[in-house]
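Apart from one protein chain that is not included, each protein chain of the complex appears where it belongs.
Chain nomenclature is as follows: A and B, assigned in order of appearance, with residue numbering initiated at 1 for each chain independently.
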Amino acid sequence: MPANNYEYFLLLPHIVLSVGIVLSILIEIFTRKGKEVLPWFSSLLFLFVGFYSIINIDKNFFIFGGMVEVGGRASIFNFIFNIAALLTVLASTDYIKKYGINYSEYYILIQSSVLGMMVMAMAHDILVIFMGLELMSICFYILAGLNRKRSSNNEASLKYFLLGSFATGFIVYGIALVYGTTGSTSIQNIFENFMQYFNNILFIVGMLLLLIGFSFKIAAVPFHMWVPDVYQGSATSVTGLMSTAGKAAAFSVLLILLGTSLSYSSPIVFRNYFSVIAVLSTLVGSIIAIAQTNLKRMLAYSSIAHAGYMAIGLAAGNNYSFAGITFYLAAYVFMNIGAFTIISLIEGKDETRLTLNSYAGLNKKSPFLAAMMSLFMFALAGIPPMAGFFGKYYVFFGAIKSDLTWLAIVGVLSSLISVYFYLRVVVYVYFMNENEQFEIEKSVGSNLAISLTGLLVLLFGIFPDSLMNLIVNFIK
Amino acid sequence: MIIDYIPIILVIIVAAAFAGIVVLSSVIFGPKRPNKIKVMPYESGKDPIGTTHERISIKYYLVAILFIIFDIEVIYVYPWAVQFKSLFNDFGIFAFLPMFIFLIVLELGFLYILMKGGLKWD
């Protein structure tokens, strides 16, 4: 049945972005000036969509027969995705020129992936989720291999594609089983009658396969094997986007699934699953990261650990912890994009300067970058007053609320371990002598992105309540 | 629950065992007198040339991928066209518009390939 006009109007951010993508393609194929125009065009697009969504956060409705939710939680996620994409674009215009991969497709693919994420974040129907997921994933597969002349990029892209399709297979199988047992794809319907399906093993297996598929996307152990290779191999700016917005999108789906199950007060069947995932991810991520000297690889393991911390919130399964995860994601997006932007500035033309050694004595080369790198490392380590601390704090607090104190303790312990490798970077930056000379090419865009992320990380750390209150109000 | 599936599992086991036994017995009992022609890969009766890992021109690949665009188009458009009359009676112009947008987006992909030179044969 056709929706009424008002419902379309509520979808304005998505429609604007879609039209923007179409326009971008037209600009590229007809004017051939995509390389110059698209960075600014997509920045404006992200800026508009992000802020339009957050301004209309009050207009919280279910439309299209309950298939999608606009406003509220979806708005918060839209904001996160778009700001992440905006920062990535700002930071990477010079980076991709440096590598000679300045294709306008880069921007078009980022736009499309953001659209996919936005669809995921608003979906309340398994099929809509799947549609968004595939749109996002396929764009990422291509983005990962953007630098097609470099074999590491091709390797990353292919590995990501193969394992990603593998996970998608499980998701589809899960969807099929769930649909087969419940006869519905609507998440509401499924959880409304959860008790009725609860004893049906096929239904539970289906749900579990669905969760496992998304565990793959959030990079949780033991479905994390692709992460280090893909994050290390892909272009740095792409890694920044994949590891932040991509993860946030996958989490948004998990939050919808578990959040809906919570609102129908279904029993928390998957608590054990998420507890195990969380413990494994935090510990494995933190411990292996210690042995890494390549910064991108280190951050890949750190990203696994962070997925673990957030999974603690999933295991806790209460509204507070879900709000905490959302806060954590926002904080994580900013600090990680900041860190990856700095890495992209340092790494140089031939990807040689990625190891810790290249960061020795960075303070002498650029005090600004040194200070910001330390800021992001402190934030990732979760040291107050940076935003990262409050992300962890809210999630752990949520866990304690659900009587999962042991899980919170494991989280604290592994974040203690993680301090070691984060602060090691700071030690190299400030206390080691330079052992190689090179010029750091800075640009206005990347400086802007770094300053903005740094500012936001500090701001959300000093005034965590401002964001948290907003989130708590809209995560029901 | 699980009990219900035991017959299926039994069938699987029996089938696998039967197939396995048949294949194995031919390996065990069958006479083996290999010669050069016998161990040659089967290539429709011709003598094989070169390795089995033959490289195929990427052009085939492109055409195959492009075909998907039209493949998908047909999947959507055909049922829609069949039902168009009744849809139009019910929804008026709204029966037409979504498909119109869909086709525009689809053709945009085609246009992209065309302008990027994806169809130039050499």
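The definition used in the following text is that contacts are C-beta pairs under 8 Å (C-beta built on N, C-alpha and C of every residue); 3 or more make two chains touch, one makes a residue touch a chain.
Simple rule for what comes next: contacts and distances are computed from a predicted model.
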{"item": "Per UniProt record, name of the chain withheld from view [\"NADH-quinone oxidoreductase subunit L\", \"Multisubunit sodium/proton antiporter, MrpG subunit\", \"NUDIX hydrolase\" or \"ABC transporter ATP-binding protein\"]", "value": "\"NADH-quinone oxidoreductase subunit L\""}
{"item": "Neighbouring shown chains of the undisplayed chain, as defined at the top", "value": "A"}
{"item": "Contact partner of the left-out chain, one of A:L23, A:I287 or A:V412", "value": "A:I287"}
{"item": "Residue among A:F81, A:F130, A:F223 or A:Y422 that touches the chain left out of view", "value": "A:F223"}
{"item": "Absent-chain contact - pick from A:V22, A:L47, A:M131 or A:L208", "value": "A:L208"}
{"item": "Touching the absent chain when the full complex is considered, from A:V172, A:I417 or A:M432", "value": "A:I417"}
{"item": "Chain not shown, touching residues in chain A", "value": "158-159, 162-163, 166-167, 170, 199, 201, 204-205, 208-209, 212, 216, 222-223, 225-226, 228-229, 272-273, 284, 287-292, 417, 420, 463, 465-466, 469"}
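Just so it is clear, only the chains that are shown with their structure count from here on.
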{"item": "Where chain A and chain B are represented by their mean Cα positions, the distance between them in whole Å", "value": "34"}
{"item": "Of all residues in chain B, those that touch chain A in their complex", "value": "1-2, 91, 94, 104-105, 108, 111-112, 115-116"}
{"item": "For the chain A and chain B complex, residues of the former touching the latter", "value": "1-2, 22, 25-26, 28-30, 201"}
